[in-house]
Structures are given as C-alpha cells and as structure tokens.
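What follows is a set of notes on a single structure, which appears directly below.
Every protein chain of the complex appears in place save one, which is left out.
Per-chain residue numbering starts at 1, and chain names A, B and C are given in the order in which the chains are listed.
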Amino acid sequence: MSESQSRQGAIASQQPLAVRVGAEFAGSFFVCFAIYMMYSISAILFGVNMPFYVLATALAYAAVTAMFSKISGGQINPAVTIASMLTNATAVLDGILYIIAQVLGATAAAAVLRFILPTNDTVTLKTWFSTAVNGFDSASPTYSILSSANINFGVTMAIVAELIAGLIIVGTALRTSGAHCHGAGSHARAWSIGAAYGVATTITYPITGAALNPARSTGIALLGMNADLTQNPVEQLWVFWICPVLAAAIVSLVVIVARMIASNATRPTN
Amino acid sequence: MSESQSRQGAIASQQPLAVRVGAEFAGSFFVCFAIYMMYSISAILFGVNMPFYVLATALAYAAVTAMFSKISGGQINPAVTIASMLTNATAVLDGILYIIAQVLGATAAAAVLRFILPTNDTVTLKTWFSTAVNGFDSASPTYSILSSANINFGVTMAIVAELIAGLIIVGTALRTSGAHCHGAGSHARAWSIGAAYGVATTITYPITGAALNPARSTGIALLGMNADLTQNPVEQLWVFWICPVLAAAIVSLVVIVARMIASNATRPTN
Amino acid sequence: MSESQSRQGAIASQQPLAVRVGAEFAGSFFVCFAIYMMYSISAILFGVNMPFYVLATALAYAAVTAMFSKISGGQINPAVTIASMLTNATAVLDGILYIIAQVLGATAAAAVLRFILPTNDTVTLKTWFSTAVNGFDSASPTYSILSSANINFGVTMAIVAELIAGLIIVGTALRTSGAHCHGAGSHARAWSIGAAYGVATTITYPITGAALNPARSTGIALLGMNADLTQNPVEQLWVFWICPVLAAAIVSLVVIVARMIASNATRPTN
Partner (left out) sequence: MSESQSRQGAIASQQPLAVRVGAEFAGSFFVCFAIYMMYSISAILFGVNMPFYVLATALAYAAVTAMFSKISGGQINPAVTIASMLTNATAVLDGILYIIAQVLGATAAAAVLRFILPTNDTVTLKTWFSTAVNGFDSASPTYSILSSANINFGVTMAIVAELIAGLIIVGTALRTSGAHCHGAGSHARAWSIGAAYGVATTITYPITGAALNPARSTGIALLGMNADLTQNPVEQLWVFWICPVLAAAIVSLVVIVARMIASNATRPTN
C-alpha cells in the first residue's frame, strides 16, 4: 500500500505546473458558474430552496473534485490551497498560482453569466445579482424577513458561521488529501468534500448566502460592483477572505500539533 | 495495480459488441424513461421542483452507469461516446453503433411513455410533452415567467449553458473512465458521473429544460413532433446536438494537449 | 483478485442460514418502517414531496444494504432474491426462506406502525394508511388530481411503470452482487442500489405510490385490509408481485444469454 501511495504521489507531481494551474482555473470556473446560476436564475425564478442549494453545491464540488483530483488535487478553494501550503502538501509558488487561477476562474464564470443574462429596464443586473453575491447585515439573503422583526444577521454572526463552515471544509479536504487517498479512494474523497460543502451551505446560507470559498465570493463581487446593489459586495469581501484563511490556519495548526503529539507518543503516523 | 488495470481493460474488450450495444440501448432507455416521467408526469402534477430534478437526474445516470460500466463503459450519452472515440478509448465503429443504440433507446422510452399516457380532449399529448421536451426562447420551461417581464432565454444563452454543462459531463466521464478506474472504483465513478449530470441540470434546467444528452433530446422530440407543441421540438434539436458534440471535441483536445505537455515534461502519464 | 473474490464468497457462505435469514427480516423491517413512516405520517402532515421520497427511499435501501451486504447480501426485495436464485447466486431453499423473512419483516413494520399511530373519530387508520399503500386507478396517489380532468392511471400504466422500475432495481442489484463486489466495493455497491431505488421511485410514485418491492406492498396491505380504504389494497397486490417477479425473470434471462454469448466469443467472463 505504501508503494501505491508513493506511486500516486509521483503521478501527481508528474503533472506539469501549467496543466495543474489550468485544472484549478477550469475547476473554479465550473463550480462557480453552477453556483452563480443557482443563486441568480433559479433563486429569482423559483424562490429560496435550501435542499436545492445544499444538494447542488455538494454535487458541484464533488464532480469537479473527482474530475481534477488526479491532476492538481482539485483544491478549487483558496482556503484549501493555503492549508495545503501550510502543511507542506503543496509548494508555495504552486499554491500562489493555484489561488490566482481559482480567482480568475470564478471571475470568468461571473463574467460569462453577466454576458448572457437578459436584462431590460425592469429586470436589471441588480435583479439577477442581488441574490448571488455574498453579504451580511442588509446584504444577507434573509434581511427582508429579519428586518420586519427588527433583527438582522450582522458581521459577528457572519464571521462565526463562515469560520465554522471553513473549518469543516478545510478539515475534510486536508484529512482526505495526499497520503490519505489511495486508488479508488479519489472518487470517494470527492464525495466527502462535496458533503463538507453541503454542510457548510446549511450553516451559512441564511446568514451570508454561503460564501465558503473566497474565489466564489470575489468573482461575483467584482462583476457586481457596478450593478447598483444596495450594498456594494466588494466592501464586505474581506470577511469572505479572512474567515476561510483563518480556518485554513487553524486546521493546519491542529494537524501539525496532532502530528507532533503522535510522533512523541510512539512514531510518526499519517 | 497496472496488472489489475490491464486485466480490467481485457475484460471490457472481451464483452462481445452485441452485448455492449445492447447495454447502451438499455441504459439509454432506463435513463430517458425516468427523465421523461419526471419532466412530464411529475412536473405537470406536482409543479417545478429543482432539487427533485437535480437529485433524480444524478441518481438515474449513477444507477445506470453502475449497472453497465463493466459491459460497455456505461457511456449512455453520444457526447461521451464521441469524446471516447476522439481519445481512442472506444473504436470508431463501436462508437457509432453505441450512438445509434443510445438514440434508439431514448426514442423507445419516449414511445412507451406516449403509449401509456392517458389523454382526452382537455389533457392532450401536448399537456404531457410540453414540459418534457428541450427548447429555448418560447420553448424554455421558464418562458411564461420571463415573458411577463419582457425578457426571454434565447439561443445564445442556451448554447452557453449547454456547452458548459457538456464540458462538465464529458470532462468527468473522460477523466474517470478506462485506465482511471480500478476495481471498486467503478461504483464510485458512477457517482461522480451522476454528480456531473446533477450540476449540469442545475445550470441548464431554467434555460433549456436540461438537455445534456442529445439522445434524451432527440427521443422525446421525435415522439413530440406531431403533438401540436407551440414550438416543434425537432426544429431546435440542432442546439442539443451541436453543444454536447462541441464540448466533447473541446475536452478531447484538452486531454490530448495535456498528455502531450505531460509527455514532454518527463514521461507519459495516465 | 480472483483469490479475494473466492475468499469473499467463502465468507458469505460461512454465515449460518439462521443469521442470514434474520438479516433479511431485520433489513426488510428497517426499510419498510422508514418507507411507511414517510408515506403515512410525513405525507399526511407535510404533503406530497417528490425529492423527499426519492432521497429517503434511496438512503433507506443504501443504509440497509450496507449493513447486511456481508451477511446475506442484503437482498431485502423478493424480486432480487428470485433473480439471485435464477442466476444460481443464491440456493433455492435459502432464497425461499429469505423471501418469507422479507415479507414477515415488512408485515412486522406495518404492524408496529399501526400499533403506535394515534387515532380517533376524525383521524382514523384510513387517514394514515391511505397514502402508504400501493395502488392504481382510484387507489393511485394522484387520483384526486387526475379525476378532476377525467383521466386516471390504470392497470396498464401501473404494470409498465413497475416493470421498468423492477428492471432497473434487479439489474443494478444483480450486476453489482457476488463476484462483482470486491472489498470496499460493498459500500459503493450499497449506494448504486440506493440510486436504483431512487430512480424507480421517480418513475412509479405518481402512478402506484412506488411499490418496487413486493414485501413493502404486502406488509402494509395486510395491515390495511381492514382499514376501510376506498380500495382494498390486497385486491391490487397481484400487480406488485407479478411485475417485480417478471422483471427478475427478464434480467436473469438477459444475464444468462449475455454469459452464453460471451462464453461463445472467447471465454467466460463475469
């Protein structure tokens, strides 16, 4: 089994950097295009639907992870890439290029969506984008319900929810990557990661619209910054970068400490 | 592991052509019958339901892929077969017979549906089929909602959405077939493919009714061409052939280029 | 790998018959109790919900198949057992005992449900059971919608839908059982079977209430025969036995013929 592991590790490192960066771009484009379509067109035409958001988000990340897991690892999310760099599973330069590719992929998806969406005087870009961007306070997807009762979901709540969601996503991605993944396991791993994004959507959607991935938040925010939204999405973007990155740092720290405890106990494992 | 791979390859090629073509016919029949039932009977009786469409489409392709993956590869979709031919995973003659079988399977499913559906003066074939065929503009499933706001989802939008959906489907199918699939992986692979169709349904349903598969679009269109639909489904069928085939060509090209880059870098992989 | 297969076969046959029959009883009890709860309590209190029925049915069969697949094969469904007998994967006497255990398990589940359901003069057993039994014509779950348009889903439609659903279920179960299942594959197999039941629910629910399994139909029908239902469920039970058994016979025949073709071509496979 250790032979199979090292062989797989070898295959992964054999993929040229350009191919791996391209995979991260394409993966981010596919996932974000699906998510933007869901939160703009379907949300506007068919209304809020939690099981749909949870299911489709889980399937999107699962399918794309399965597609690219043997090329770049299918990280897709800058938070996962940062955790992978901090735990030495991805080289720093590679990781930086992955993150740039992820953000560009998401931005391209948002740009394609903006290009194809039909608009006129009554149905504007604001109509389509207002439910697709991430936000809190007056930009939370449940603001209109909450404000009628004089409450709202503010920045503290957004940070706590996105942080916990980030821990689940990064924890699952890290625990199931690299040496933990053998042969047929790469598909099963894709499903575990999909499940993590599904849970994270459950936790965060009513508060922030389910950011979960800084690339996903950034792409639609950049294209929506001139869409006359009530709240400019770029101004709240810092939360959707800080929380996942903080989650990546915490998970990486826990993994490193756990490795040290385990290595002190008997001998290094995993 | 390479031994197990070659053995599996050997087993696949051992299945006689007639059995493999029969599997593609049966697989296409099962998937399309389920999808037609969902978009005709359930859509008419219970209304539009995105999580249902996404879930049931994913399960249909997953189950049928699992059933036939060790016989014909469970390609089911002409776009997957074309990509498989272009990347030399399926022989050209075999592929052509697969595609014919897939279209015949879908047509048989639509014919059985037409035969059993109860109709009278008020509930006509048009009632049952109008939500099951694929289309855009006035044939889009969301046309009635959109037209009240003087917008519609036209041919450009249909092409972009179906093309991106096709890239996800063909990409997942190609990345997870042949040498990438070992032993127990064939089941896990079926689920990744199911996930890809689920994501693709998320992207395309509000625009085209989720074509995704030329066989699925053709079968119901042929049986619905005399059903007095507002828009004859056969006239829009070209979009649902062009987009998946184009997606197959793009994915095949990317795979071939990636192989060349990888083979220039060190040595051939995958 | 052939060594691992034969070893697994050996382990399966080592389980004493009493344990295997007990597993079929328990598996049928768990699956049917979940399905009866869903179609009685949840359907009455929360209304018809297709994605719920498809998802919960798929999860029920997947979980129970995973639980018992290494004991009795987790057949649960008489149609699967009959196909397993016809293709020589299960001994005839064992199969007959399995089927009896499956029907008793389903009946016990229906009896427990009847025992705990609260009733009074307005909420009778008829209220709870009318949506949980399988039927067609006036006993179809969509009869009240259809009858207002002077159409109905009759016996032909019920037979065609249940037969196609049965082919999908038995085909998936047979293709993924016995020698096709290695090690970790038993879990992945459970999910393929769950998917098959999910698709089958999509096809049959609006017509018959999704019978799919003669044990499931029989258990609730026996307990509901004195519940003053508009249509005595026992009288329509023959359809829900004939169709799955016919599906089992067809799939077995196809498997046997395919084996013969393959064995004539080169040498026996799978």
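The rule is simple: a residue touches a chain if its C-beta (ideal position, glycine included) is under 8 Å from a C-beta of that chain, and two chains touch if they have at least 3 such contacts.
Bear in mind the structure is a predicted one, so any value in this text is a computation, not a measurement.
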Touch criterion as defined above, residue of C:Ala63, C:Ala248 or C:Ala262 at the omitted chain: C:Ala63
Selected residue (touches chain absent from view) among A:Pro51, A:Gly74 or A:Pro233: A:Pro51
Among B:Pro51, B:Gly171, B:Gly219 or B:Pro233, residue touching the chain not depicted: B:Pro51
Touch residues of chain A, complete complex, unshown partner: 1, 48, 50-51, 54-55, 58, 142, 145-146, 149-154, 156-157, 160-161, 164, 167-168, 171-172, 175-176, 180, 182-185, 188-189, 191-192, 195-196, 198-199, 202-203, 205-207, 258, 261-262, 265-267, 269-270
Contacts of chain C with the absent chain, listed as residue ranges: 4, 7, 11, 14-16, 18-19, 22, 26, 30, 33-34, 37-38, 41-42, 45-46, 49, 51-52, 55-56, 59-60, 62-64, 66-68, 70-71, 112, 115-120, 122-123, 183-184, 187-188, 190-191, 194
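Quick note on the criterion: only the chains that are shown with their structure count from here on.
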Inter-centroid spacing, chain C versus chain A (mean Cα positions, whole Å): 38
Gap in Å, rounded to a whole number, between the CA centres of chain C and chain B: 27
Where chain A touches two or more other chains, by residue: 51, 184, 188
